[in-house]
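Structure provided below as C-alpha cells; questions to follow.
Only one protein chain is missing from this complex, and each of the others stays in its spot.
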Amino acid sequence: MSTSADTLNWAPDPDADPATYTYTFGGAAPVAHLRPGQRISTWTMDCFGGRVRSSADLPSLVCDPRYLNPQSGPFFIDGAQPGDTLAVHFVSIEPREAWGVSSTVPFFGALTSTNYTATLQPALLERTWFYELDLIDRQVRYAAVDTPFTAALPLDPMHGTVGVAPAFGEVRSSLTPGDWGGNMDTPEMRAGVTCYLGVNVEGALFSLGDGHARQGEGEACGVAVECAMDTEVIVDLLAGHTCPWPRLESDDYIMTTGSTRPLEDAFRIAHQQMILWVAELTGQSVIDSYQLVSQAALTPIANVVDTNYTVVCKFPKSLLKGVRAMDGMHSRMRDKARYLAG
Amino acid sequence: MSTSADTLNWAPDPDADPATYTYTFGGAAPVAHLRPGQRISTWTMDCFGGRVRSSADLPSLVCDPRYLNPQSGPFFIDGAQPGDTLAVHFVSIEPREAWGVSSTVPFFGALTSTNYTATLQPALLERTWFYELDLIDRQVRYAAVDTPFTAALPLDPMHGTVGVAPAFGEVRSSLTPGDWGGNMDTPEMRAGVTCYLGVNVEGALFSLGDGHARQGEGEACGVAVECAMDTEVIVDLLAGHTCPWPRLESDDYIMTTGSTRPLEDAFRIAHQQMILWVAELTGQSVIDSYQLVSQAALTPIANVVDTNYTVVCKFPKSLLKGVRAMDGMHSRMRDKARYLAG
Amino acid sequence: MSTSADTLNWAPDPDADPATYTYTFGGAAPVAHLRPGQRISTWTMDCFGGRVRSSADLPSLVCDPRYLNPQSGPFFIDGAQPGDTLAVHFVSIEPREAWGVSSTVPFFGALTSTNYTATLQPALLERTWFYELDLIDRQVRYAAVDTPFTAALPLDPMHGTVGVAPAFGEVRSSLTPGDWGGNMDTPEMRAGVTCYLGVNVEGALFSLGDGHARQGEGEACGVAVECAMDTEVIVDLLAGHTCPWPRLESDDYIMTTGSTRPLEDAFRIAHQQMILWVAELTGQSVIDSYQLVSQAALTPIANVVDTNYTVVCKFPKSLLKGVRAMDGMHSRMRDKARYLAG
Partner (left out) sequence: MSTSADTLNWAPDPDADPATYTYTFGGAAPVAHLRPGQRISTWTMDCFGGRVRSSADLPSLVCDPRYLNPQSGPFFIDGAQPGDTLAVHFVSIEPREAWGVSSTVPFFGALTSTNYTATLQPALLERTWFYELDLIDRQVRYAAVDTPFTAALPLDPMHGTVGVAPAFGEVRSSLTPGDWGGNMDTPEMRAGVTCYLGVNVEGALFSLGDGHARQGEGEACGVAVECAMDTEVIVDLLAGHTCPWPRLESDDYIMTTGSTRPLEDAFRIAHQQMILWVAELTGQSVIDSYQLVSQAALTPIANVVDTNYTVVCKFPKSLLKGVRAMDGMHSRMRDKARYLAG
C-alpha cells in the first residue's frame, strides 16, 4: 500500500530538448528533493535517448555524442552529507515498452579496438538489432540479421547506470563507472536489490538510467538490450557510514564492485573491499577474511567496455551467521517494498 | 560396468624422490600410453606435493620451489596428432582424504604485490589454514585462526590444472595456464564436464593435477582448498578438429577460456573464441554471433593470481537448438561414463 | 622586448583561502581573458599548495586532499571554439625559490599498492625530502635521509600539469591526465616547447601548474622535485585544427601523448596519433607511416602513478624534410619568444 505522501513521482519529458537532460554525475542541478525513506516512481529513457528505434537507426547517424545515456535525476536527498551512505532499494524495474534495441558502435566494445585500445584497423560493421520483449512470458526475443536464426533469452531487467555526484568537485560522464557508481553495467542491479553509494556532496545527487532488458556478463559488444524502464526505488541514508566503493545486497549475497582499468585492478578493488567488509561483519582478522573470501566468492565480470571496467564480488550471506550488513538496511527496505506492494 | 581392458590404472608413487614427478607441460616423458576412448583411473597429489599437512606447515619453509604442483602424467594418447583436439571427460573427482589445506604465500596472490606487480612493500603474513572435508555431507569446513569464527562451504571438487604439451617446443611450468590448458584454476573443471584441448605434439602428452575441494572465483589468495584427488577421466580424440584455446562443456553450457595478462585480454580471448564458436554452431554471421553472445554470456573469473590470468565465457546450450558442439562428443562421453558407472 | 600590452600578468594569491584556488580542469570560472598571441606572465604554486616546506612536513598531515595541485588559471582564450587547437609556448620556466620538496605519500606511487591496485599490504613509510635548488649552477641537490649520501642532479624545470576544460561537460581533477591534457607529468614540458591542446569549450579554459625542478621518467614515487614556478607562456590558436590528444613540439621533435590505463593503451594512443600525424605531414600512407614511426620513434614513459598513466612518442623533425607541423606554429612562437626576450 502506498500513499502519495510516500512517493515522489518524477518523469523525464521525452519531448524536451535533449540538451536539457542530465548526462553527468555531478554538475547538474537537482530535479527534485527526496526525504530518506521516500519512494521514487520514475522512468528512464534508454541510453540512446529514444533515437534508436529500429534496425535502420544506426547510433552514429541518429545520436549526438553529447547526448548519450540520459539519467533520471539528480535527486537531492535531504540530509545526505559527505561521509554518509545512500541506500537505494530497487522495488521494481520493468521495461516501459515491448521492445529494446542493441547495436555495435564504431570503436566501442570489447572485441574491437577503441579510442583507448587504439589500433590502425578499421571499425567493425555498425548494426542495430531490434528485440521484442515479451513481458508476459518474460522473454527477450533475439533475431539474427544475416540468417533466420532466432533465440529467446530470459527477461532480466536491470539498470546499467546508478550513482551519485563524485568527490573532489569532479563531474563525470554517465558513460563512466567509478567509486561514485555510474555506468557499472552489472546485471546484479535488478529489482529486489539494494545498492549502497558513498555520499560525496550535500544531498548526494542520485541519478539512474540505462535500463537493460538483459545483458551478458561483460556486455561484450558494449550495448545491452537497451530499453526505457519504469522503475520504483526507495532511498534511505546510513548516516556516518562510509562506503568507499558501491556495494549491492540481495537476499542471498552481499556484493562489492570495483571499476577501473586494467581489469585486474577492478578485481583487486572488489575483493579488497569484500575482504574488509567480511572481516568487519564476522569479527575475523583481515588475513582470515582473505582466506574465507578466497574460497567462497563468486566473481562475475560486469563490463569490459566502458571507460572503466567493472568487476563484482559476491559473498553468500548464509556464511554471515545472521549478522546483518549495513545495519540491516536491505531487509528493512525489502520489507517496506513488500508492504508498499500490498 | 568397467573391464580392465577399458581402464588404465596409473598412480603417482608418493614415496618417490620429488624430483622424479612431472612439473611441466611438455618436456616430460610419458608415464603411460592410452587409446582414444579409454578410461584413466588415477589420483593426483596436492599442489604442495603433500608437504603442507597442518597449520604449522608454511609453504615457504616446507616446499622446494622446484617441486610445486606435481602432475599425474603425462599420458601419451595413441594416434593424437597436432591439429587434433583431445577430449577429456571428468567421470569423477573425489578428495582422496578428509582434509585439505590453503595458505597465503609470500608475494603470491591477487591482494599482494608479487614478483611481477612489484612494489617495495613487505609480504603479507604467511599462514596455513587446515580444512576438514566432510565427504558425506559434502562440506568444506573452514575455521578462522585468529578468532573462533567457522563456516561450512559446499564441497565442489575440481582440478585446477589440466593440459597438454604446448606448441613450438615450449615447456611450461605447471603453475602457468595458457592455450595448452595448464593451471587455469576454474571451478568449472568439475565432474561431469568435458575439457577440449588442442593437440600440439604427437601423443598430446596430457597431464592433470592441482585438485581443489573448492575455490572461489578468482582464487584471490592464490591457493584454493588443496587436496589429493581420486579422479577418473575418459579421453577421446576429435581428429582434424582444431581448438585454439581450451574449451569446456557441461550438460548446460559450452565454455571457452582465455589465459593471459592483463585480465581484459583474457576476457577478449574467451569471448572471441565463444563468438566464433557460436557462429559456427548456429550458422550465424560473426557480427550476429557477437550480438547474441553479448546478451547471453556468463563470464566468471577463474584466476587472477597465476602467471597468466584466466577468464571463462559460458553460453547456454539451450540456445543452440539441438546443434551439438564438437560433434556431440560431450554427450557421448557422459553417456559412456554413466554406463561404466553401472 | 615586451610591452605591457603584450603581456597579461596574473598571479595566484598565496594568502587566499585554499578553497578558492582551481583544482580542476573544467568547472572553474576564468580568472582572466587572453587574446591569441598574447603572453602570460604568472607563477604557479607547488602541488602541495606550499604546505610541505621541510622534511618535517608529511603530506598526509599538512595537506587537505581536496586542495592538492592548485592550478594557475583557468584563462579564457578569446575566440577559442570547440574544434580549434590551443598552442601554448613555454617561454621560460624557472623555480621561484631555491628549494623544492618530494615525498612518498601513503598508497600513491608506482612501487606501492594504491586505491586502484588494491592489496592488503600496509603503506610504505611516508617521508619528505628537501632539495636545495642551485639556480646558478643549475643543479638539484639531493640528500638521503638515512645515510650521508648526496647527489647533484641537473636542474630541468617543467610543468607536470597543463590543460584545458574536458569535453562532454566533464570536470576532472588536476591530479588526472587525459585527452584534455592535465597531469601528464612529462619532463618534455620544458621551456622552449610548444604544447598543443584540442579546445572542447568556448574559451578553452587553459590552466597550468605542478612545477617540477626535475623528475625521472615515470615519476616512480609519484612526487617529483616539486616547487613553485615562475613561468611565461605565449598562447595562440589554430582555428579549425583538431588535436585529439595533447601534442608537444620542440626544435628537434614532434611529440604525441596518450594517457590512460593500462600503460600499453597509453603507448597505443601515443603511437597511433604519431603515425596518423606523420602520415599527414609526409603524405605517406598510414601503413608506410606505421613502418617509419616503428623504426624512428623514441618512447619515454611520462608517469605510471597518476589516475591515468602517460606515454610520450617522439619523432625527429629532421625526417620531415622541412614540412612544418601545425602550420609552423612552433617556430613562429619560438621566434616571438626570442624577440620578446630581446
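Per-chain numbering from 1; labels A, B and C assigned in written order.
Going forward, a contact is a pair of C-beta atoms (placed from the backbone, for glycine too) under 8 Å apart; a residue touches a chain by one contact, two chains touch by 3 or more.
What you see is a predicted model, and the numbers here were worked out from it, not measured in a lab.
*Asks:* Among C:R39, C:H89, C:R261 or C:R332, exactly one should touch the missing chain; which is it?
*Replies:* Only one of C:R39, C:H89, C:R261 or C:R332 touches the chain omitted from view, namely C:R261.
*Asks:* Specify the residue from the set C:Q215, C:S259 or C:T307 that touches the hidden chain.
*Replies:* Selected residue, touching the omitted chain: C:Q215.
*Asks:* Among C:V162, C:L205, C:I301 or C:M329, which residue is in touch with the absent chain?
*Replies:* Final answer for the missing-chain contact: C:I301.
*Asks:* So which bits of subunit A touch the chain we can't see?
*Replies:* 111-113, 117-124, 262
*Asks:* By the contact criterion defined above, which parts of subunit C meet the unshown chain? Give residue numbers in ascending order.
*Replies:* 102, 104, 110-111, 124-125, 127, 129, 140, 142, 144-147, 149, 151, 153, 214-225, 261-264, 267-268, 271-272, 275, 282-285, 287-288, 290-301, 304, 309, 311, 313, 319
*Asks:* If the hidden chain were put back, which residues of subunit B would touch it?
*Replies:* Those residues of subunit B that touch the unshown chain are 23-24, 26-27, 65-66, 115-120, 168-173, 244, 258, 260-262, 265, 268-269, 271-273, 275, 286-287, 290.
One rule holds in what follows: only the chains that are shown with their structure count from here on.
*Asks:* Name the most central chain, where centre means the mean of Cα atoms.
*Replies:* A
*Asks:* I'd like the Å distance between the centres of subunit A and subunit B, where a centre is the mean of that chain's Cα atoms.
*Replies:* 33
*Asks:* Which residues does subunit B have that touch at least 2 chains other than itself?
*Replies:* If we look for residues of subunit B contacting two or more partner chains, we find 111, 124, 262.
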